[in-house]
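Yeah, one chain of the complex is gone here, protein chain that is, but the others are all in their spots.
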Amino acid sequence: MDLADGFTAIFVSLGAFFFFAGWVGLVRFPDSLSRLHALSKADNLGLGLVIIGLMPQASWPFGVLKLVALWLLGVLIGGATAQMLAGAIHLDDGREPPGGNGDFARRTSEAGRNNEPGAAH
Amino acid sequence: MPEIPLPDPRWADLPLAFAVLGLALWLTLTRGDRAAVIGFTGYGLLVAVAWVRLGSVDVALTEAALGGGLMGVLLLTAVARLGSDIDQPRPSLPGDLLIGLLCLGVAAGLAAVVLGLPSPAPSLVAAVEDHQAAIELGNPVAAVLIAFRAVDTLLESVVLALAVIVLWSFGADRAWEARPRALDFGEPSPALVLLARLLPPVGLIVGVHLFWTGADHPGGPFQGGAVLAAMALLVWLARLGRPPPVTDGFTRLGIVVGPLMFLLIGLAGVVLAGAFLGYPDAFTKPLILLIEAAKTLSVAVALALLVAGPPALSGALSMRRTGSTETGAKA
Amino acid sequence: MTEAQIYGICGAGLVGIGLYGAILGRSALRRLLAFNLMGSGVFLVFGAIARRGGIVGGTLSDPVPQALVITGLVVAFAATALAVALLIRLAAVERDEASAEADSEATDSPAAGAAPARGPAPGAGHAWDGRG
Partner (left out) sequence: MSGFLLVAGIVILVTVLLGLVRILRGPGDAERLMAAQLLGTGGVAALLLLGSATDLTAATDLALVLALLAAFAAVAFVAGLGMAVPDHRAGQGASGSASRADGDSPAGAGG
C-alpha cells in the first residue's frame, strides 16, 4: 500500500463519518432547521471528503476533472436547495409546531425565503 | 493497513432491495399526496442505484433522469395544482383484504417465476457482439436501439411526439395561441434564480456529453435529452424564460425532427442498403450520429413540453400570493 | 442468492404493491403513482433477466432487454404526463360543476343548474381555464 492509498483511506473514511453524522442529525435533531443543518454537513463535507479521497484513484485528466465538477455541483446545488428549503420551513420562532402529517411545511410562505442563518453551510 | 478483501455485494443489494420495497409500500399507504410524491422521487434514485447493481448503467441513467428528476417536477407541480394534499380517506371496498391477498398472490407467483427461470439463461449478448462491429458502435445498448431494434426506437420517438400533441389538445380552445402554464408559480426564490443561472450551462455540457459518449459508453439520446429537458424546466420554474407557445414553428420542428430524420434515413436505406432502416456501409457512423443528434433534440423538447402542460390563459399566476418574495427580501 | 434473484423478487414485490395501490389508492394521483411502481417492478424483472443473460454472454447485462426497458421508461413517462394533464383537467371540470351547483343553490333557481352559457367559472383559473 502506498501513499495515495493511505490518503484515499483517510479521506473516504472521514467522508463516510460525515454521512453518518448527517444521518444522526437528520434523525435525532429536534427541529427542521437543525435537521437541515445536519443534511448540509453530509451534503458538503461528506461528499466533498469522499471526492477528495477518490482523486488519487481517478484517471488523469478527465476522471479528476469530473470529480472536481461533481464537487462544485454538489456545493452549488446543496447550498441553493438548503436555502430554498430553509425559506420553506422558516417560522417566526424557528421551532416546530406540534402538527401532524405534512402541515409544518405547508405553513410556509408568509415568512419564507429570507436568509436563514445555519442553512447555507 | 491490511488489504481489505472484497466484501460480499449482497451487503448492498439486500438493504437496497428492502428499502425499495419498503418505500414503495409506504408511499402506497401513506396519507398525504405530496408526501407520497416526495417518497417517489427518493424511490427513483434508489431504483437507479439498483440498476447499476444489475449491471446496466444505461438504464440507470435513464431512470435517474426521468424517475428521479423529471417525474419529481411533474408530480410535485401536479400536487400543487390539484390542491389535493388533504387527508383523503382510503376508499374502503368490501373486498379490501381479498384484494390485498390477490396482489400478494400475483407478487408471489411472479417471484416464483423469477426464481424458476431456465438455466442456462437465454442470451442475446453473442448475437449483438457478432454484428456490433458492422455499425461501429462500442455501446451494445446503443447498437440495439439504433440498429438491431430500430423499429422499436422509431415508433417510440413517434409516441413521444404524439404524446405532446395529445397533451396540447387538453388545453381550452380559446387558449390555443397561449403558452403552457403548468410551471407558472409566481415569484421564484432568489436561490432558485441563482441555481437556474448557474446550472443550465453545466447541464448542457452533461447532456451533450451523454449523447456523444453514448456511442461507445453508457449514455445516449434519451439520457442526454432528459438532462437537457430538466435544464429547460429549471429555467422556466425560475421564470428566467417561458415555455414557447404551441403555435411556434421552431418548437414544432424540434418535436418532430428526431422521428422525421429517423424515418427519412430509414427510407433512404431501402434504396441504399436494400432494407428499411438499413444503413449503407460507407456512411453508417455519420448517419447514426445524425439520427441520434436529432433524436436528442426531439427528446429534450418533447419531455420538457410534456411537463410544461397544455397551453393555458392563466397559470398558477392567478393563485399566486403576491409579494412573498418582496417582503422576504426586506426582512 | 444472486443479485438477479434479489432484484427480480424485489420487482415481483413491486408489481404486487403497485397493483394493490392501483386498485385501492387514496386518490387518482396515488393510483397513478402505484401504476408507475407496477411498471418499475416489471422493468426490474426485465433487468434480472438481462443480468442472467449478460452473465451467460460474458458481460454485465444483456443489451436487448436493456434497450427495451429504456424505451419503456420514456413511454411510461409520457403516459404519466398525459395522465397528470387529464387529472388536472378533470379537477377543473369538477370545480366548474361544483361552483355552478353552488351558484344555482344560492340563486335558488333550479333552472340555473344546467348553466349553459356562462363565462369562465371562478376558481377555475388556476387549472387550465376550466372548460374549453
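Residue numbering begins at 1 within each chain, and the chains themselves are lettered A, B and C in the order written.
Simple rule for what comes next: a residue touches a chain if its C-beta (ideal position, glycine included) is under 8 Å from a C-beta of that chain, and two chains touch if they have at least 3 such contacts.
Given the structure is predicted, the values throughout are model-derived calculations rather than measurements.
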Message: What does the interface between subunit B and the hidden chain look like in terms of residue numbers?
response: 1, 3-7, 9, 11-12, 15-16, 19, 22-23, 26, 32, 34-35, 38-39, 41-42, 45-46, 48-49, 52, 57, 60-61, 64-65, 68-70, 72-73, 76-77, 79-81, 83-86, 183, 185-189, 192, 195, 199, 202-203, 206, 209-210, 213, 217-219, 223, 227, 230, 233-234, 237, 316, 319-322, 324
- prompt: Tell me, which residues in subunit A touch the chain that this view leaves out?
  reply: 1, 5, 8-9, 12-13, 15-16, 19-20, 22-23, 26-27, 32, 35-36, 39, 42-43, 46-47, 50-51, 54, 57-59, 63, 66-67, 69-70, 73-74, 77-78, 80-81, 84-85, 87-89, 96-97, 99-110, 112
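Just so we're on the same page, only the chains that are shown with their structure count from here on.
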- request: Sort the other chains by how far their Cα centres are from that of subunit C and give me the top one.
  value: A
- line: subunit A and subunit B have mean C-alpha positions lying a whole-number Å distance apart equal to 26
Message: Centroid from C-alpha atoms only, then distance subunit A to subunit C, rounded to Å. What do you get?
response: 32
- prompt: Measuring from the mean C-alpha position of subunit B to the mean C-alpha position of subunit C, what distance in angstrom results?
  reply: 14
- line: The positions of subunit B in contact with two or more other chains are 31
Task: Mark out which residues of subunit C touch at least two other chains, giving numbers and ranges.
output: none
Message: Which stretch or stretches of subunit A touch subunit B in the complex?
response: 1, 5-6, 9, 69, 73, 76-77, 79-81, 83-84, 87, 101-102, 106, 109-114
- prompt: In their complex, what parts of subunit C are in touch with subunit B?
  reply: 1, 3-21, 23-27, 29-30, 33-34, 36-37, 40, 43-45, 47-64, 66-71, 73-75, 77-82, 84-89, 91, 125-132
Message: Quick check on the complex: what are the subunit B residues that touch subunit A?
response: 1, 3, 31-32, 34-35, 85, 87, 189-192, 194-195, 198-199, 202, 321, 324-325, 327-329, 331
